[in-house]
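The other protein chains are all here in position, but one chain of the complex has been omitted.
Letters A and B name the chains as they come in the text, with residue numbers starting at 1 for each one.
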Amino acid sequence: MSDPMRIRAQVQGSGAVVRVLMSHEMETGLRKDAAGKTIPAWHITEIVAALNGQTVMTAQWGTAIAKNPFTQFTLKSAKAGDKISISWVDNRGDKRTDEAVVA
Amino acid sequence: MRRRALAFALVAAAFAWPGAQAQTGTADGIAQYRALLADGNPAELWEAKGELLWKQKRGPKNVSLEGCDLGQGAGVVKGAFVELPRYFADTKRVQDLESRLLSCMEAQQGFNAAEIAATPFGRGEQLNLEALVAYVSAASRGMKFRLPQARAEERQMFEAGKRIFYFRAGPYDFSCASCHGEAGKRIRLQELPDLTRNPGDGVGYAAWPAYRLSSGELWGMQRRLNDCYRQQRFPFPGYASDATIALATFMGVKSQGSVSIAPSIKR
Partner (left out) sequence: MQTRREMMTRSAAVTLMLGAAGVLPAQAQSAWNKGAFEGKSIDDVIKGLGLAKPVESKDITFTAPDIAENGAVVPIAASTTLPGVKRIAFLVEKNPTTLAGVFEFSDAVETSVATRIKMAQTSNVLAVAILGDGKVLYAQKEVKVTLGGCGG
């Protein structure tokens, strides 16, 4: 089971800035362990961001997104109390969704 | 004679000038890099996990850590970090945060402290300690270090820490002071804080625990000291050993009054 994301959504003007910290190894598949064996690639492949149930942004990620990824984007129109949900899927088929409320 | 000295100084300055500029350019670049990372410290993930662990019933005794006294009274987390290491009456020892967490985990939750101390960093219960350390230190963020030195035991630890800090050993004859004994030192592009005095808010002792970008790991002071020993080619000091607590006491007292930014973000 993966650790929860940290999602902060703060009202800014008529919209809101959303900042997300995800907990994920984002292993490139290029590293070797102490025994010399290649550590297999393990990374988030897709993310979906939704506002009040509607998808507002998606992304496809490769191995070059940093470990414990940080993402920031801006909603054009949002108000306090709106619900943000962020989901990710990784190349092992693991997935996770976390929610937060715009403050 | 003076003319010659002046001429020499001017020539030296002329040679130093481009170097000094390149140095400033690099320093500015790194400052910009760090500024861009200031928002969104992955340590927050550990802080959140630590809060859950503090409140969760765990261990053979199935009890939470909310009865743990970190120096401000049972269960009080805010302000505890900036007064550690300090003397604790129940264990009759001066303890740092990690040693104190081990005491509470054993006495209250029934964990085996020696086993956890023997667990390598980044595994098993050590991962939970990382989170707890992040949570507890975060509760004192922005507060100034004010380690107590009222008791003889606390002063003794300071003196022991000072001796250890300056003690040269290992195959390279290093001591902590070799790298951290003077202002203005650096290794390649890493500035080395002078730990013999207060090096400034959020610097040196006041910057740990920290999230290390290079490995994507949260390092407490114990791990930081362990790695310093490794870099000096010393044998490892033992997790939460008196030697590490003594060093932490020395560094903490020397940086008295500096503002803690822990858990911070580091290269």
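For the reader, a short list of remarks on this structure follows.
We take it that a residue touches a chain if its C-beta (ideal position, glycine included) is under 8 Å from a C-beta of that chain, and two chains touch if they have at least 3 such contacts.
Every value quoted in this text rests on a predicted model; they were computed, and no experiment measured them.
Remark: the omitted chain is touched by one listed residue; of B:34, B:57, B:151 or B:233 this is B:34.
Summary of contacts with the chain left out: across B:143, B:192, B:243 or B:259, the touching residue is B:192.
What chain A contributes to its contact with the hidden chain is residues 15, 26, 28, 30, 45-46, 48-49, 51, 54-67, 69-77, 89, 91-95. In the full complex, chain B contacts the hidden chain through residues 26, 29-30, 32-34, 36-37, 179, 186-192, 207, 213-216, 231, 266-267.
Simple rule for what comes next: only the chains that are shown with their structure count from here on.
Interface of chain A with chain B (complex): residues 3-4, 6, 19, 21, 23, 25, 66-68, 70, 72.
Taken together, the chain B residues at the contact with chain A in this complex read 39-40, 42, 44-45, 48-49, 216.
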